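All protein chains but one are shown in place.
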Amino acid sequence: MSFYDSILAGISLVGNVDAFLSLFIGIVVGVIGGAIPGLSATMAVALTLPFTFPMQPINGILLLLGVYKGGIFGGSIPAILIKTPGTPASSATILDGYPLAEKGQAGKALGMALWASCTADVVSNLSLILFAGWLASFALNFGPPEFFALIFFSLTIIAGVSGDSLLRGTLSAVAGLILATVGLDLVYGTNRFTFGDSNLMGGLNFIAVLIGLFAIPEVIAMAWDPTGHLGKARSLGKSWVTFREYKDSFFSIIRGSIIGVILGSIPGIGAAPSAFLSYSEARRTSKNKENFGKGEIEGVAAAEAGNNGVAGATLIPLLALGVPGDVITAIIIGAFMIHGLQPGPMMFVLNVDIIYGLFIGLIVSSVMLFAVGSVAIRAFRYVADVPKRILMPAVLVLCIYGVFAVNNNMFDVGVMFAMGWLGYLMVRTRIPAAPFLIAFILGPLLEDNFRQSMLMSGGDVSVFVRGPITWAFWTFSIIALFAIYKSIRNAKTA
Amino acid sequence: MNKFVKLLTVSLGLTASAAYADYPERPINMVIPYGAGGATDISARTIAEPLGNAVGRPLVMANVTGAGGATGSVAVQNAKADGYTMLFARVGSHSVNPAMKATLPYTLDDFRFVTVYEINPAACAVAPDSGINSMDDLVAKVAEGGVTYSSSGVGSFLHIAAVMVLDSFGVENPLEQATHIPQKGGGAAATAVLNGTATFLCTNSSSIASFVANGQLKPLMVTTAEPVVGFDAPTANELGKPELNQLVGWTGIAGPAGLPDDVAAKWGDWMAEATKDAAFLEKMTSRGSVIELMDPESANEFIRGQYNKFRSLVDRLGMRIEG
Partner (left out) sequence: MLKVLFKGLNRWLGVFTLIFSAFFAFYAIPNWVYSPSNIRNIVLSPTFWPYVLAGILAFSGVALIITKQTPSTDQDTPAPAIGGMRPYMRLVILAIIMGSTMYLLPRLGMVWTTMLTFVATAFFFGTRYPKAAVVSAILVPLILYAFFAHVAGVAIPQGNFVRLP
């Protein structure tokens, strides 16, 4: 079948109202699901999965992809408005989005988030269509040693999100690494800091930690000073993102999209680290460096580009190899299998109509996301107008429901409260929370891949420099460490 | 306020007069101890529909994941034994884990099994470019050293399956001669073999069926007596190892230990009705599962039989995890 035939076959498959309707409903559900803290894009996709069982395969998969993409964008809405990431991937959006909302520029931040998300989405989809085969074979070269080098490099992001003190940022990161060791040991299955509790054996739930760390301290700060917010503008504001601001951030958005595509095509990384990496790269090179973390619109753009750039790219290993890149695609793969489809190289031969149908659907999805997102922003503007002393109790209640729903476990609600107090203590001692979160995500990956490498090499450390991918990441790490060292020197002499 | 009090008294009255004859009079919580999209989750959600029709009340599916199924299992172990909280038990959480982990917060005695409805044949597979074409090749390679196997974690079905297969093919000390490289989850375990991190894995045939169909993995054997569709590999019986027939995955339903007899009996009836559903059968078998309904007694017997088999292997090889 020629290329044109394939495209025609694809069009005939999705060229009906049902397909686009599923995609549209998916995006709406995703944006709403993503906007509810704790529900998260992952949960929204998992909850939609059973509904796809009776549908046509292509419609069902488009529905799930819509939820996925909508969810990743939707997460940025509460991240900006109430400092609660709706989905882990939007944690980096808080860093500048929430300060902007505090300044009464929530509308601008949300607008930029939408522009950046949709741009990154287009880049990501195009990469999927053009480079799927090539990127997939690259991704399959990632064994534990390559992962170890990549994650080591990713940990240098911490320097970029540490704020005014690298040492306190490090402290925060180590705290995150320590809390991430709770649970069963990977290699021997023994208990680490579990105290015989089956809830702790599973490790601390990531979403509970995330929401506890970012949302609850706001509630506690309200108790410390219930009237401090009065007089500060907190409505959505008339300000809307201008084309000029978009143009100024365009380079960061494209770079973030590419970071997202690369990290997304490697199984096992996910959208949150990508958003943080994109953010710290933007901060490192921006001419508005000083303003990052205090409400810099470019920071929002970079973070949102970083996480939406992942969304299309995670489909690369899924479609080309049948390997799920993260939890969400693991659920989506379930939808393929229920319909008797087997993602993998053979799918490009056997079900090429579905593949091209998906591609066409994906391109349309970027446009739909923009439309749905614009409406959603206007609908959620009312949140910004709610009096803060009613909003905060509502946030608290919302977090309780959301965190419980993640794993149907009351223990997680307790974890959230405990992390909230830790987070508040960190706010008071001016220890930044972002490094904690990055370390909490990457720490277990670093340890596990280190030990898996040692197992596969029989204890020979030379496995860590076994190929060009590892060399590349070690080089990047050295460059990053050198840049950090230089910035410390500059700060001292300045 | 008046209404509220009325509602309160009415509902309290209902609770007090509740007898098991009326069971179930409200939705039943079904705990799935593994994550969404996994084998247990898909199986549970597929039976949920016909089962819900048979029960006549909604079934509320709740994934409680963590610690290889232990977190969700403990949630049911500690629930009231009134039949309103039930568990989708799985081979990993209820025969491998209890056999391997000394510190597991539960034993088989903490649960009452009402059914096992699904059996998953297991298969061992390698990468096609590994130069390994048969179990004999694999065993020969193990003797040379450097062979590794992946699993979805310590105490998972994949972990014990690989050890049990090597053991029954005469490898002297499988723990020493081959290296276990645990991964996080079944998908990652298959990927590890795909990209050469590990030499082989033994897992449910359904979870690697697509890789086998795509030629990305080469099956070496299946553990059932009958051949598995799509797997061009000898059965355990053809290789002269019928004892490996016990090495299969399964999904069942369990309640807390004190589950009343009439509740268990009702579940037996409902399952008999639900597994007759044509759509359910079609979906499950197309995924490579064998639908084999067991009543409460035979389910219990089956699980204990598998547990004892695993336990003796674990004790003989010193695999038990004490901490």
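Each chain gets a letter, A and B, in the order it is written, and its residues are counted from 1.
Definition applied: contacts are C-beta pairs under 8 Å (C-beta built on N, C-alpha and C of every residue); 3 or more make two chains touch, one makes a residue touch a chain.
All figures in this text were calculated on a predicted structure; none of them were measured in a lab.
Colleague: Looking at the whole complex, which visible chains does the left-out chain touch?
Modeller: Touch partners of the hidden chain, whole complex considered, are A, B.
Colleague: Of the residues listed, A:Phe214, A:Phe359, A:Phe380 or A:Phe417, which one is in contact with the missing chain?
Modeller: A:Phe417
Colleague: Looking at the full complex, which residue from A:Thr181, A:Asn288 or A:Ser477 touches the chain that isn't shown here?
Modeller: A:Thr181
Colleague: Among the options A:Leu95, A:Leu110 or A:Leu171, which residue touches the chain absent from this view?
Modeller: A:Leu171
Colleague: If the hidden chain were put back, which residues of chain B would touch it?
Modeller: Touching the chain left out of view, chain B contributes residues 4, 7-8, 11-12, 26, 29, 60-62, 321-323.
Colleague: If the missing chain were put back, which residues of chain A would it touch?
Modeller: Its contact residues with the unshown chain are 39, 43, 47, 164-165, 167-168, 170-171, 174, 177-178, 181, 185, 187-188, 190-195, 219-228, 387, 389-390, 392-394, 396-398, 400-401, 404-405, 408, 410, 413-414, 417, 420-421, 427-431, 447, 450-451, 454-455, 459, 491.
In the analysis below, only the chains that are shown with their structure count from here on.
Colleague: Determine the centre-to-centre distance between chain A and chain B, using the mean Cα coordinates as centres, and give it in whole Å.
Modeller: 31
Colleague: Would you tell me which residues of chain B are touching chain A in their complex?
Modeller: These residues of chain B touch chain A: 31, 35-38, 41-42, 45, 48, 62-68, 70-71, 73-75, 100-101, 103, 105, 146, 148, 153-155, 179-185, 187-188, 190-192, 194-198, 209-211, 213-216, 283, 286-287, 321-323.
Colleague: Where on chain A does chain B make contact in their complex?
Modeller: 42, 46, 49-50, 140-144, 183-191, 196-199, 201-203, 205, 267-268, 321-324, 327, 330-334, 337-338, 340, 342-347, 407-409, 448, 452, 455-456, 458
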